[in-house]
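What you see is the complex with one protein chain gone and the rest in place.
Chains here go by letter, A, B and C, matching the order in which they are written, and residues are numbered from 1 within each.
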Amino acid sequence: MSLLEISGVSQRFGGLLALIDFNFSLEERELVGLIGPNGAGKTTVFNLVSGFYSPSEGEIVFDGRDTRGLKPHQITALGLARTFQNIRLWNDMSVLDNLRIAQYHRRGYRLHDALLRTRRYRAAEKRIEVKCRDILQMMDITDLAEEFPKNLPYGLQRRVELARALSTDPRLLLLDEPAAGLNSADVDGLIRLVRWIHEEFQICIWMIEHQMKVVMSLCRRLMVIDFGRTVASGTPEEIRNNPDVIRAYLGDDSL
Amino acid sequence: MRAGKVFSVIALAVFLVSGTAQAAQTIKIGFPIPLTGEIPKVGESTKFSAEMLKEEINAKGGLEVGGQKYLLEFIYEDNEAKPESAVNVTLKLIDRDQVIALVGPQSSRQAVPAGSVADDNETPLISPWSTNPDTTKDRPWVFRAAFLDPFQAPVAANFASKQFKAKKAAVLFEISNDYSKGLADNFRDAWEKLHGKDAVVAFESHGPKDQDFSAQLTKIIAIKPDFIFLPENYSFAALIVPQARDLGYKNQFMGSDAWGSAELMKLCGNACKGQYFSTHYAAAGATGATKEFIDKYNKKYGYVPDDVAALTWDAVNIVLQAVRQGGKVDTNVRAMRRLVRDNLAAIAKFDGITGSMRFDSQGDPIKCAVVVKIDDQGEFTFVESVCP
Amino acid sequence: MQRHTLNILMLIGAVGLVTAAYAGLLDNYTLTVLMFMGINIIFASGLNLVNGYMGEFSCGHAGFMCVGAYTGSLLSAALFAGGKLFGAPLLPPELAPLFFPLILLVSGLCAAVFGLIVALPSFHTRGDYLAIITIAANYIIISIIENIDAIGGPRGFFGMKKTINAMYDVADLPWMLIWVIISVVVCLTLLYRLVTSTGGKGIAAVCQNEIAAEIMGVDTNRVKITAFMVSSGLAGVAGVLYAHVYGYVNAQAFNILKSTEGLVMVYLGGMGSMSGAVLAAVAFTLLVEGLRFAIPALNDVLHTLNILPADFEISQIWKWVIIPLILILLMQFRPEGFLGNRELTQLFPKLKRWITFR
Partner (left out) sequence: MEQFIQQCVNALQWGSFYALIALGYTLVYGVLLLINFAHGDIFMVGAYIAFFVSTFLLSTPEPGLSQGMTLALTIPATVILTSMVGVTLERIAYRPLRRKGAHRLYVVITALMCGLILENGNLALLGAGRKALPELLEKHVYTFGNIAVTNLKLWVIFTALLVFVFLHLVVTRTRIGMAMRAVSWDKFALPLMGIPLDMVIVFTFVLGSGIAGLGGLLFAVSYPVLDPYMGAMTGWKAFIAAVVGGIGDIRGAFAGGFLLAFVEIMVAAFLPSTFRDLFAFSILMLILWKRPTGIFGIPATTKI
């Protein structure tokens, strides 16, 4: 069974068709890219998968469950996490707290446990703390634990956001343009990091990226969309030589 | 941050250090009154009236008690028209300033809780203006100077049936003011007793601080009542009466004692002329002590005193009479308070400017009401007097 | 041991206060002001949860205080006082000290249920639009109470006096002071535990970035409901204490002015700072009461120095000019309140050595 199965999904905003008959499936532990020109509908796909929008048509099945009608946090609890194109960290909280809150749905205690500090509460908070520290260590940002994200450089903010997404215990990680705004040295670091995460955490990663270097070196499978329509899908090699893709990116005249 | 710290330290210091000083041979009376908040005019009138009395007596060398003269010291505290502040300042006056008696708070919303702590702390309190029965009920230390709603409402009802030959009455009152609401309720009962059920054709209310009453008045006027009863503060009456005229209402209005302010005519103008209201005294044609009081007040502050000022004047005088009857000023404040309270309860007859009165077992006054007419000169002229 | 210093100091302080009150060393005025301070602390720190931590603008919080005050008074009257409305008291007066905490709890819960009314629209609308909904709720609550003549309507309600007397009959202790101190400690502890738990930090996450919170697995609707209910519940507890300290409640005592007092305390202390809210509540109460002494003193000083003309007096009326003036100046010096969104321990890390507040 596939981890994620999107079949016949369309999305309409008023009169605008943002996504038309989108079909896609992801297997466990894959690393796949989604590319396309600006405004092609890539982020719309992610918003649909993460439950921020509900599809006008079609169905999305994550891990055997139809996610239509579920709230984003419920989908996250099923094992889906994402990062944002423009970083959305909680800027007035420490990095450690950012990671802790990502464990909200796994805290495993209720309000009265917190108020009465029951044994269950203490065990859970301890578990959460250990887990967050682990992730910080793995991501090599232990020394940032008490920093506020707003004081960090852009590259580190990206890393913290990735750490936060990992802290939700995902099985599928959606990365929305992780390389945007990074310089070329950082981009190389990012490529290594994503590959390492993919192997270390044994999770499935699906990423939107503009920088060909990133997707071409990371992904074994790519999908191209334009104006809400699927243009092509296949290995990086196939995509590179697909005339439809070139037309989508460079316009009709180039042929 | 530093400014905040420094300030709180200073405030704390002032708060702790001051207030405990004992003055020697003065008679201290406390006034927890609403100087700010919703009804500042009430506080101002109280203060003006009390100041005038104090200056008058102190100019003569003080109050003579048991052959010795004592200066009066009046302490005015702002209760901000809030119940919690009323309790706080009442306690401050009792504990810190060691007053022998309290005059005020005026409005029942503050007088009920303040009366409770005065009673607990065995300090006599007299509220000049509060009309809520709960203020004095089962509280031996609490008295009042104003008559109660169950007395005043029938006075208005009887007068209106006789004078206007009215059958259908409409009532407009302020919902969140217990004075207004209490009088309205009692009036409805009295009127229905006189003219049968449904004789009150409209029973409408407005909120605090409202300025436009056109909705309620349009509704009332459409039913064509014989007269409209307005148990309102004069500031509302001065808005309601002209607005009703603008909406084409031609019949009479009848008011209550809270109309009795000289400002009424300044604010209301010609529209209020010819209307009646029940009150404590008629300013025009007043004689004796009443006239003297009105003239003095008018001279000092530039306007004819309102009911609050007159009732305060009487309330303070009652307290002073009780002090005189005690025959001595005990340096032990607690003993002095008991002396004052016992003499207050024992007063057989007090001739005040708002009429002659004595207290019943609950500390409520037994006194007459008068009905006055606003004549064409805008003066409040005597029409009749009703005694219980 | 060192870490417990502050706790022990606070314990000694509380016991000392109660003993002093018991021995009659503190007069009633000081006691009432101290209790009022406690009520303000609970009210302000509760409101801080919604207005500070969650970043909403709840403008009508006194409405919940009103609900709590009336529920508490009615319960207390029904249980121990009886009367026209309730018939005979339901419980013997000896049980009053045992049942008072229950009254606090039930009334707090009742206010919390009203908090739901405000929490529900907050799913749709936020910020200044929500402010209006809370104001509307405040008006509606007052309007309802004023129209129920059975509980006094605009006359207000009293009858809880007997409950307090019943407590004095059981044991001659300064009961209300004890209850206020216990409530302050319990409420602050619960609040602290809530905001430091991972679940409670979701509240701040909703404030800082609601979309990220939802997508990172925070059940934002649930968080909002929790925050509103806890906050209004605390306001309710403050209301019950108010009703019993002053022995009287009136709907108009909880109008929009009371709500704005709460706002002032929250923003003066700093949004999202618990110690800030406590400090601000203490400072505000001291300011209001301290000026009663400071103004006559100032008046005397100015007259002795002949700065003021003899017939001009600075009376208590000026108090409500001076208070806002001071607050405006404070805001100019500290444009984010006393503590910003930090706690005292964050500003003075050395304090941590003395504190084990959990």
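Going forward, a residue touches a chain if its C-beta (ideal position, glycine included) is under 8 Å from a C-beta of that chain, and two chains touch if they have at least 3 such contacts.
Every value quoted in this text rests on a predicted model; they were computed, and no experiment measured them.
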{"item": "Candidate in contact with the missing chain, chosen from C:Cys66, C:Leu79 or C:Ile133", "value": "C:Ile133"}
{"item": "Residue among C:Leu173, C:Ile256 or C:Leu308 that touches the chain left out of view", "value": "C:Ile256"}
{"item": "Which of B:Asn58, B:Ser235 or B:Gln362 contacts the chain that the document leaves out", "value": "B:Ser235"}
{"item": "Absent-chain contact - pick from C:Phe86, C:Trp320 or C:Trp354", "value": "C:Trp320"}
{"item": "Footprint left on chain C by the chain that the document does not show", "value": "51, 57, 121, 124-125, 128-129, 131-133, 135-137, 139-140, 142-144, 146-147, 211, 256, 260, 263-264, 267-268, 271, 315, 317-318, 320-321, 323-325, 327-328, 331-332, 335-337"}
{"item": "Sites on chain B contacted by the missing partner chain, in the whole complex", "value": "36, 38, 40-41, 43-44, 175, 203-212, 214-216, 218-219, 222, 235, 238-239, 245-248, 263, 266-267, 269, 303"}
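Here, only the chains that are shown with their structure count from here on.
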{"item": "Partner chains that chain B and chain C have in common", "value": "none"}
{"item": "Closest chain to global C-alpha mean, per-chain Cα centroids", "value": "C"}
{"item": "Remotest chain, chain B as reference, centres from CA atoms", "value": "A"}
{"item": "Maximum inter-chain contact count - chain pair", "value": "B-C"}
{"item": "Geometric centre distance via CA averages, chain C-chain B, whole Å", "value": "32"}
{"item": "Inter-chain centre distance, chain A versus chain C - centres from mean C-alpha coordinates, in Å", "value": "44"}
{"item": "Per-residue multi-chain contacts in chain B, two or more chains", "value": "none"}
{"item": "For the chain B and chain C complex, residues of the former touching the latter", "value": "1, 3-4, 7-8, 10-12, 14-15, 18-19, 35-36, 40, 76-78, 80, 82-85, 87-89, 91-92, 94-96, 108-109, 112-113, 116-117, 121, 132, 134, 175-178, 181-182, 185, 208"}
{"item": "Residue ranges of chain C in contact with chain A within the complex", "value": "190, 193-194, 197-202, 204-205, 208-209, 211-221, 226, 341, 358"}
{"item": "Touching residues on chain A, where the partner in the complex is chain C", "value": "50-52, 71-73, 76-77, 81-82, 84, 88-93, 97, 100-107, 109, 111, 114-115, 117, 121, 124-125, 128, 164-165, 168"}
